[in-house]
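Structure record follows, encoded as structure tokens.
Missing here is one protein chain; the remaining ones are kept as they sit in the complex.
Lettered A and B in written order, each chain numbered from 1.
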Amino acid sequence: MINIPCPFCGPRNESEFSFGGPVKPDRPDPNSVTDEQWVEYLTTVPNPLGAVQERWWHVRGCGTWLTIWRDTRTHDIVKGPNDA
Amino acid sequence: MMLNRLSTGGRIDRSKPLKFKFNGKTYTGFSGDTLASALIANGVSLTARSFKYHRPRGIVGAGVEEPSTLVELLGGDASGNRPATTVPLTEGLAARSVNCWPSPNFDLGGLTQVATRFLPAGFYYKTFKWPNWHVFEPTIRKAAGLATAPSCPPTTGHFENRYAHTNLLVAGAGPAGLMAALTAARAGKRVMLVDEGIEPGGSLLSTSQSIGSLPALDWVAEVVDELADNPNVTHMQNATVWGYREHNYLMVHERSPKNPSVIERNWRIRAGHVITATGGIERTMVFGNNERPGIMLASAAQTYVNRYAACPGRNAVIFTNNNSAYSVAADLIAAGVKIAAIVDSRATVPIEAETLTTQTTIYAGSVVTTTLGHKHIRAAIIEPINGGEACTIPCDLLAHSGGWNPTVHLFSQSRGTLKYDKIYATFRPDQPHQSTTYAGGFTLAEALLSGTEATAVALNISAQDIPVTANVPYAIEPLWRVENSKGKAFLDIQNDVTVDDVHLAIREGYSNIEHVKRYTTGGMGIDQGKTGNMNIIGAVALQQGVPMDEIGTTTFRAPYTPISFGAIGGLREESVVLPYRHTPLTDWNHTEGAFMYEAGARWRRPGYFPHAGEDFQTAVNRECRAVREKVGVYDGSPLGKFELKGLDVDRFLDHIYTNIMSTLKPGQCRYGLMLSDDGLIADDGVVMRLSEHRWIVSTSTGHADAMNGHMEELLQTQFPDWNVFLTTVTSQWNNATVCGPNAREVLQALGTDIDLSPKTFPFMSFRDGKVAGIPARIVRVSFTGELSFEVNVAPRDLRSLWDKILAAGAPFGIMPVGSEASHVLRVEKGFLSLGHEVDGPVDAHDLGMGWALSKKKPDYLGKHAVNLRRAGTANRRELVGVLPEPDCMIPEGAPLTPNGQKTTTEGFVTACVWSVVHNRWIGLALLKNGHSRHGETAHVRLKDGVIIPLKITAPVHYDPQGEKLRS
Partner (left out) sequence: MSYDVTTDRLPTFAIFDFKGTRKTLEKWTKFTLPDAPNRFIVNTGVILCHIGPDHWLLRAPLDREETLESQLKPTNAPADISIVRISDTQTFFSITGPNAAEVISIGCPMDLHETVFPQNSVSFSEFFTVKALIMRIPLGFEVAVEQSYANMIADYLDRATA
């Protein structure tokens, strides 16, 4: 039961949220990429051991979709590689 | 008569005698006793039979560490496999030993002792593998004889869960924990102090120490009083912190809530910081026959005489490798127990220990190799540790101490690491992973200081001064087992695991400590090896010749001690086991005797409304006939509805739907499909345009919440700059849908200012106005295939509208219609039901809904993937109608195979219903190349090779041109 930092509400119980999965690259224009690239976009999901960037939806809360970095080994919420 | 009750002392209340039964015999104890202490006071020592060998056993410990005496409680407080040391004595308590029949004294299971040579560790794995472990499991479990579950839940009171937040959670109200709580409380912090014991004090309850000028327990009382006066402090006794999860989330099992209606409570606590002031547990000495009745931990013997005024023996031998047993000896002597000998494995006994007991015979550099006695110990055999002449010392009590282990379970659950300490010969907390500190020490002074300092550092507040205490330093030379012992030397008393079993595991190649645990079952009992695991690690280290740190500990997992299922479940029983949702008509449904279903997303909806004497099919047929021939009405309220507003709603809808929505005019509706971006059908629904920038999107009932999330995700993460706002109005608009040839007449009879003529109010449009004087929005959509008016009103008006509809519709033969009839009617029309026809890779083309897939739009969710998937597959499964010939019912999901042969399926039946229009069974199916096989025959193949031919038709059995719903 992790404690998720909602940017609007502050830290809240995981049970208030719906898991949105790892952050994928932005959706390309399907008409401008190859079929392989399109399938790659649809089917490849980041799955690192360690820090993963992921989304959560504060569905039983303010409704915000937020992004965190979480270490898959320990559940620690960590800074991402590009965070100051 | 309590043979072994001391005449004075103890924390028992001698003014409150209690009667209790043990294995059918009645005894007396006092309020404040545990079942174990009361048995000891009554001179009962043979209390159990061991798990595997059915050896006679007694009471080993005094608390949760007890490995031996498990009891089943009977009667109103029924529960099984409770250590007798943790059962508070109550008036009328009835308990019986588990794992022995008919009694511990005479146990038929004891006959297995003859066969013990053939029952080593790994016995279960090797012997009962073929043909299947489960064949043998019931017999073995019965022979093991642990208590069964109680037959029914408690009849009064209820269980509860509660959430809490605190700045500091202190686990343990012994000296360290009390100092920690006091330190934080005085600084104004929110504190929760939780202790597993019936009363606070921890180890102080078992010893006879002073703190400052006060007896230790008086000091405890003063601290507890000060904490009780502080509104920021929550103090719970008889409550165990049993689990430590991520982000400082902990679970507490409270067994004596103040609220008399609550049986037990489970807390879920988010703590800013945690202090685990969980004390320590003594480990056993490992020698031959080290578990006979009358052999117990030294700390237990001390606890029984000091805390419970119960004397476990009169003539004791003490066996130790450390200083703590000497305080035990001193307290036993004070209680009138004769110490026949202190056997200390260390060559030299430290002077600070020796001085605690003068005039006691001490055998230094010696060990107990074995004991004599069958149902109770009668003598200990002692030898010099390096070999030599043995001597026999008669005794009726053997109190042993192999050393102390700090209770690191919670610290480890929090992912803190442990490190082996060579001086104290135990694993101690090393690096915390979360905001947590272990507080405690091997002496009272260390414990008090640790409690306040750890808190001060963690919370950045001032530490408190420590009262003066007298302390005997703790010194130990580890002795993991007696090498020249004779007879079985038990490492895990509960699971009957011996030194030989561990050596066997290592010989078989299972040398990793986790494998040793599972191969031997050492540490896997209800006590989770609290008194023996360290010795197992020691035995493995000795046998392998490696240091303790290299062996390591097994993983510590919650719960620390067993907790009840009731506490975990809390209030969730009976009607609230699962969430449920009602519409304003639910009461009416019940009075009408509707048969209620859960219909997706937790809604309770009426399946059908049987009249007296009607069976399922008769009722459903009647409702279908009403809709097809006259008029019916159903509650369509649970459909998901969302109001979308903003400058970019039109292009957002064009992105998420397969069809073009932006061309809709205000007042118009359009049915659309939503695909996932990988080309599968996510949902279907009707979109209405209210004005240029205001829309209503409706979804299926079951997927409403998911579609809400889907749209929000897109808007917030992919199109954050688009101006689209989404507001859920599922429960702002309820509806009563009037459908059937007489629908228009019923609406006229209700009275409305809306022009209902088909030219001004065509199919797939909506109008706002009043119906029967109620503000309403009428939408012309049809899920039944008949002329249909969905009358949307605010929920506050639904019941009134419903009553008026039934009254106005009575002359037209109106009937309420449930979901079963709706299902029949939509099958007749071949309308899509997501739960039936949308199976995995089915796409809109397969369903004959290619018209919904815009060719104009260059992109929308799923478009590209649909084309990619189709390009990759030939012979797709396509939606068809089916007519069983001969006429009979086909079960939903029935597979279709070529000619009914036992071979790869070519599809399956998605629905089959009795049609009152055709007076026969009709259905829908997904069939390979179905679009081109109309008129042919397909075959269902059922279990046992039953084959049923089906005529393949277009997937519509009624009004294929849709004239009725457009009328």
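What we mean here is this: a residue touches a chain if its C-beta (ideal position, glycine included) is under 8 Å from a C-beta of that chain, and two chains touch if they have at least 3 such contacts.
These figures come from a predicted structure and were not determined experimentally.
**Student:** Which of these, B:Arg11, B:Arg96 or B:Arg268, touches the one chain of the complex that we don't see?
**Tutor:** B:Arg268
**Student:** If the hidden chain were put back, which of B:Thr618, B:Thr727, B:Thr937 or B:Ser967 would touch it?
**Tutor:** Here the residue in touch with the unshown chain is B:Thr727.
**Student:** Write down which of B:Lys338, B:Arg694 or B:Arg870 is the residue touching the left-out chain.
**Tutor:** Looking across B:Lys338, B:Arg694 or B:Arg870, the contact with the absent chain belongs to B:Arg694.
**Student:** Tell me which residue among B:Pro795, B:Gly813, B:Pro895 or B:Gly962 touches the hidden chain in the full complex.
**Tutor:** B:Pro795
**Student:** So which of B:Arg314, B:Lys375, B:Lys645 or B:Arg870 would be touching the chain we can't see?
**Tutor:** Candidates B:Arg314, B:Lys375, B:Lys645 or B:Arg870; residue touching the omitted chain: B:Lys645.
**Student:** Spell out the interface residues on chain A facing the chain that's missing from view.
**Tutor:** Residues 7-9, 12-13, 15-16, 59-64 of chain A touch the chain absent from view.
**Student:** I need the residue numbers on chain B that touch the omitted chain, in ascending order.
**Tutor:** The list for chain B reads 158, 160-165, 190, 259-262, 268, 270, 570-571, 575-576, 579-583, 586, 603, 638, 643, 645-647, 690-694, 723, 725, 727-732, 734, 794-796.
Rule of thumb we're sticking to: only the chains that are shown with their structure count from here on.
**Student:** Chain A to chain B: how many Å between their CA centres?
**Tutor:** Measuring from centre to centre gives 27 Å for this pair.
**Student:** Tell me, which parts of chain B touch chain A in their complex?
**Tutor:** 163, 245-249, 268, 270, 415, 433, 677-678, 705, 709, 712-713, 716-718, 858-859, 863-865, 868
**Student:** What part of chain A is in contact with chain B in the complex they form?
**Tutor:** It is residues 1-3, 13, 18, 20, 26-27, 29-31, 35, 38-39, 42-43, 55, 57, 59, 63-65, 74-76 of chain A that touch chain B.
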